[in-house]
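Below you'll find the structure, written out as structure tokens, and then a few comments.
The complex appears here without one of its protein chains, the remainder shown in place.
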């Protein structure tokens, strides 16, 4: 299986479908400890991404990711817009002009994405943010690549770890973002951004796995 | 049994007690087809009346009624304030400086009261207002006086007829006051002002009956 | 009942105290009996304009006392017209010898109490002329009702009547202009929720989650009909449809469009409805020359709105534009 620009487009479209599908759930999570817009924010952004993809055919994986980044930045707003935007932008820069992604390049991209989010948002692991999904995702991705996984396998490992990471945000007290205003009352709720990160990764991994077919 | 100034004071105090006791019920009736303040309006007015009576000792029945009138006018507001105020004022004028009221004088007072309400408010019988309690009350009072009833007996007959008149407002469509704004939707609710008129008359009749004791 | 209040019996009084403290430069609040006058005292040589009604409609009426509009306002108990002694004292305080106009909203209680007060004032040689506003098209004016209610049309009516007095018009002229506003202003309202009179503690009526009340008054009275909640565009079409056909307003008319919140309606919804109303009127060739959007004549915390349309001529427009300085309306200075 190859992971070329077409596969990345398919993965992004799958991510968009996941954002639409889980809109209500993400908004509900955000209502509990935030302001109840996370699902709406992402759905708005990815709808715009799909419209852009329908109208253009970026030629490299990086070009696809850059288009996603700029579109999310200009349509999502809120905390998650610049953070996801930065993530996709840094990933695009990190993978350079490769026409296909192997496992190692996926790790490179994911690592840059996570680092970008941390650089912008200054959250540490355990602060109950999307970083708590992205950090284990990067670690699992690296392990999968080390044992020879291809792009899809690496993404899949990342998605599994992100899901666990998102799940593990429930007992945490938030220290970044709106949920931090709640102090101890943020405990017992899953972080919406960590949840969306895991859902997007899962959708992209599944699409990448089917992408060569 | 005599009906002197003292009896009239007792009757007015009894009316005040009735206004307090039925405050919630009258307000509830007014909420259904008006603006939900009739009980509060009357209670406020009669509380002020009692305070005035505590501070002064009017010497004639007419002086008592005049004190009630001016106090209600300056404390009740709304439609019922000027209407009840006018009623008591006209009754006071009509009974003149009599030191005791007999059945015939009660009829004179009640008739003047009803006529005053009609003159101010322009309601006809059947318009679903306090006039629908006062008009049968006047008729019943006249009949009771004709058959030799004393002040208390005449008031009691008036109160009974007023109660029936109030009850009979339920199926009517309002044509005066706030309830008229509802058109057909005013049907099926008892008129608050007719109800308060009957309750006040009942309380005064009972006090007058016990007044000589 | 969820309100930011202390003793329910003191709501109107404590709010008046706050009004007086926050705007001591503009107005003076008097107690026992309660009324509000301009801080500067009577307006020498000019006709005085006095209004009032129940409390619970804030900023009406005290919030409209000040230069260019009312000289005094008389607040009754919540949703209860003021009493004659209050009105008399306010009238005496406002009178500058050129006569007093009583701006009375058409409710039985207000009519009767202002009538009595006017008689008492005349007895003290103050010339009083009442003008009665009945702009609510939700109520049919027939022998079967107490007549139309006076509702949010009161705001342009106060403003324009007050401006006529401010420019020095004599009593007859002020009254003529005031009646011209009455003749040209129409309003209809609706509610998403009821309101709760503080001392009562119970909502004035109960609406289901998918219901609204059309043709509501300003006292939490139930309205003309209860229907399913629809879109803003449909609500606006219902309200404006009745308003436009009543006068009627016609293609080419120049109007003031006033979208009024009932107390609990946020600015975002009022501006959205205003946009819808503009579109509705533009389609019918009715020009919106002046606008007002906000919670100006409320029913406690009720959610809902009314739409008022006033047909303007050049003089009414000029009087609307004239300077005004009060807690609730201010421009030109």
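Chains here go by letter, A, B and C, matching the order in which they are written, and residues are numbered from 1 within each.
As a convention for this text, contacts are C-beta pairs under 8 Å (C-beta built on N, C-alpha and C of every residue); 3 or more make two chains touch, one makes a residue touch a chain.
What you see is a predicted model; the values in this text were computed from it and never measured.
Colleague: Using the contact definition given at the top, list the shown chains touched by the missing chain.
Modeller: A, C
Colleague: Which candidate, C:42, C:63, C:130 or C:220, sits in contact with the chain we can't see?
Modeller: Going through C:42, C:63, C:130 or C:220 one by one, C:63 is the residue touching the chain not shown.
Colleague: Of the residues A:3, A:73 or A:161, I need the one that contacts the missing chain.
Modeller: A:73
Colleague: Using the document's definition of touch, tell me which of A:4, A:37 or A:160 contacts the absent chain.
Modeller: Here the residue in touch with the unshown chain is A:37.
Colleague: For subunit A, which residues lie in contact with the unshown chain of the complex?
Modeller: Interface residues of subunit A facing the absent chain: 27-28, 31, 33-37, 40-41, 44, 73-83, 120-121, 173, 175-178, 180-183, 185.
Colleague: Footprint of the hidden chain on subunit C, which residues?
Modeller: Within subunit C, the residues that touch the unshown chain are 2-6, 11-12, 14-19, 21-23, 55-56, 58-59, 63, 192-193, 209, 212, 229, 231-233, 235, 263-276, 278, 288, 291, 293, 295, 298, 300-301, 303-305, 330-333.
Basically, only the chains that are shown with their structure count from here on.
Colleague: Which word fits how the chains touch one another: line, ring, star, complete or other?
Modeller: Graph shape here is other: it fits none of the named patterns.
Colleague: Provide the C-alpha centroid distance between subunit B and subunit C, rounded to the nearest whole angstrom.
Modeller: Each chain reduced to its C-alpha mean, subunit B and subunit C end up 32 Å apart.
Colleague: Quick check: how many Å separate the C-alpha centres of subunit A and subunit C?
Modeller: Here subunit A and subunit C have centroids separated by 55 Å.
Colleague: Enumerate the residues of subunit B that touch no fewer than two other chains.
Modeller: Nothing qualifies.
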